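Here the complex is missing one protein chain, while the rest keep their positions.
We just call them A, B and C in the order they show up, numbering each chain from 1.
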Amino acid sequence: MAFTKEEIAQRIAKEIKDGYYVNLGIGIPTLVANYIPPDINIVLQSENGLLGMGPFPFEGEEDADLINAGKQTITTLPGSSIFDSAMSFGMIRAQKVDLTILGAMEVSENGDIANWKIPGKMVKGMGGAMDLVASAKNIIVAMQHVNKAGESKLLPKCTLPLTGVKCIKKVVTELAVLDILPEGGFRLLERAPGVSVDFIKQATAGRLVIEGKIPEMTLN
Amino acid sequence: MAFTKEEIAQRIAKEIKDGYYVNLGIGIPTLVANYIPPDINIVLQSENGLLGMGPFPFEGEEDADLINAGKQTITTLPGSSIFDSAMSFGMIRAQKVDLTILGAMEVSENGDIANWKIPGKMVKGMGGAMDLVASAKNIIVAMQHVNKAGESKLLPKCTLPLTGVKCIKKVVTELAVLDILPEGGFRLLERAPGVSVDFIKQATAGRLVIEGKIPEMTLN
Amino acid sequence: MINKVVSGAEEAIHDIPDGATIMLGGFGLCGIPENCINALVAKNTKNLTCISNNAGVDDFGIGLMLKQRQVKKMISSYVGENAEFERQLLSGELEVDLIPQGTLATRCLAAGYGMPAIFTPAGVGTEVAEGKEIRNFDGKDYLLEYAFDADFAIVKAWKGDTAGNLIFRSTSRNFNPVMAMAGKITIAEVEELVEVGALDPDYIHTPGIYVHRVFQGKDYEKRIEQRTVRKVH
Partner (left out) sequence: MINKVVSGAEEAIHDIPDGATIMLGGFGLCGIPENCINALVAKNTKNLTCISNNAGVDDFGIGLMLKQRQVKKMISSYVGENAEFERQLLSGELEVDLIPQGTLATRCLAAGYGMPAIFTPAGVGTEVAEGKEIRNFDGKDYLLEYAFDADFAIVKAWKGDTAGNLIFRSTSRNFNPVMAMAGKITIAEVEELVEVGALDPDYIHTPGIYVHRVFQGKDYEKRIEQRTVRKVH
């Protein structure tokens, strides 16, 4: 059975280590916050200028001045800090953020990512994504393995305008966990429960590297 | 009669206009603060990280955490602000400071200044002087016209290691007020009461430009 | 102290001419200078180049200026919430320069700190890098990006004093302090204007030296773009 979005988020949460500063992108990455193991201490960075992001506020406690990078009303946790946009991207560029998790439209086998523009169709802008992917020391992509038309999003080469080059380290989809080899290629690390290696092969357009027996993903 | 240091400071205070942000160097420039006309509002910047510097504290009210760029204990005025060294020099480079007043060992007729080093003798460092002279839109030098050996400090060319090039706009000494012409040369603007133009000529090694009758300096 | 107080938004923006380049603080609708935007809409200043992280929504913020066709060019990082914007862009009525959010912030910082240009890795290998100088430091490529040159910066603060010192509240800080440093003329509207001495010098976010005009704004709507809440359990 392919994983749900919630399960992708849950699987990614296992990559987060005690003491990490983490930036979560919009979409599936946001869900990761719900699955942080209770026994580790981490801090969420929101690139509009906050360290120590907490959960959504209770109804009636929303504060228009307190939002995350997805423009959602949020709360802060004790020990949080607020700063301006220059410092926010300063700490991102200086690699003080340990892990960045973001969505993608396409990832290529050499670690390129496209997630900001569909020429002639969608012109929303890159926001902070280009800064994040250009600087983060560790980036995990959370996305569906194939798009709505059934085409693989794991490609030999991205077809959409790039967000960043050779920057993605790991991809978690509803089908598999894969890392990207230094020499290029998606190395299959884990498969969703009941999903066959052959099925993943068919869904992956880029070079897939399969070494030995591939275990099933577990969630805790 | 040549001016005293206090009188040099008093004369320079006349150059300060309402609404100015001013940086005062160590020595005679510091004295300028005592002569700001009471009818204008100005703000003193201290490059260690303060806008709105006030007078020295009363005895017993010194605060080790509150000093100026000369490491002297000071006070703040209502409306002051504290910032770090990067912002302090950021606002200096961005020319937000309207006027910088500093001392010099030598000034050349093209506006170069030397005030930080005597090779083999004095190695104290330039502190913030190089930043200030490289960035300030308006710099006035307050100094003695001749050194202790009786040699002119207004030269065709500086002999000491430079602090900055083509940056000084005006020089006020115990003998004269001079500005530096865009094409080079010290233009005599005012002379100290009773000091003759000839006396100033003899004390000035650089090219002295004298146009018309030179008035005496007045102090208020 | 130098007094920077003006009577209100109208006076604050009175000399922004058609064709000016202006910066507008805020992230999404959070911390935007509502009063000054409304005054620019009322005055119908035209052909503006606007540097702002976002472009408002159709009926609020910079969206109001877009609707009236006051904007010639937008320099932003993300404009996804504004349908009229997208229409004008796709039809070619509006010039748009989309740049990475960190590049936007750091080009403001560069202007405020007197640095003519900065280096950033954001956009290397993408269309953002087209025509730009690339330089390698320690094995990593960086783009050379220039400091912004804005005629006016318009920001919104929580508290300000008459000397122009500003304090921002929570994440409404965002681009406001960096833009406040970057304008040739900086205008600050504040929710609460106080006398000098009322703000602690240690906690000023923007020193008054960077601010040329300050006034107490009114009728803040502070609209929330994405109201998200959790259930009480």
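Quick note on the criterion: a contact is a pair of C-beta atoms (placed from the backbone, for glycine too) under 8 Å apart; a residue touches a chain by one contact, two chains touch by 3 or more.
Values in this document were obtained by computation on a predicted structure and should not be read as measured data.
**Student:** Which residue from A:38, A:60, A:78 or A:212 sits in contact with the chain not drawn here?
**Tutor:** A:78
**Student:** Looking at the full complex, which residue from A:4, A:34 or A:95 touches the chain that isn't shown here?
**Tutor:** A:95
**Student:** Among B:66, B:105, B:155 or B:200, which residue is in contact with the omitted chain in the full complex?
**Tutor:** Within the whole complex, the residue contacting the unshown chain is B:66.
**Student:** Of A:48, A:135, A:163 or A:204, which residue touches the hidden chain?
**Tutor:** Residue touching the absent chain, from the options given: A:135.
**Student:** What is the set of chain A residues that contact the non-displayed chain in the whole complex?
**Tutor:** 19, 21, 41-43, 45, 50-52, 76-83, 86-87, 89-97, 135
**Student:** For chain C, which residues lie in contact with the unshown chain of the complex?
**Tutor:** 106, 113, 115-121, 137-138, 140, 142, 167-170, 173, 201-203
**Student:** List the chain B residues touching the unshown chain?
**Tutor:** Residues of chain B in contact with the hidden chain: 46-50, 55-59, 61-68, 70-74, 76, 82-86, 88-90, 92-93, 112, 120, 123-131, 134-135, 161-166.
Assume only the chains that are shown with their structure count from here on.
**Student:** Counting only Cα atoms for the centres, state how far chain B is from chain C in Å.
**Tutor:** Here chain B and chain C have centroids separated by 37 Å.
**Student:** Just how far, in Å, is the C-alpha centre of chain B from the one of chain A?
**Tutor:** 56
**Student:** In chain A, what residues contact two or more other chains?
**Tutor:** Within chain A, no residue touches at least two other chains.
**Student:** Of all the residues in chain C, which ones touch at least 2 other chains?
**Tutor:** Residues of chain C touching two or more partner chains: there are none.
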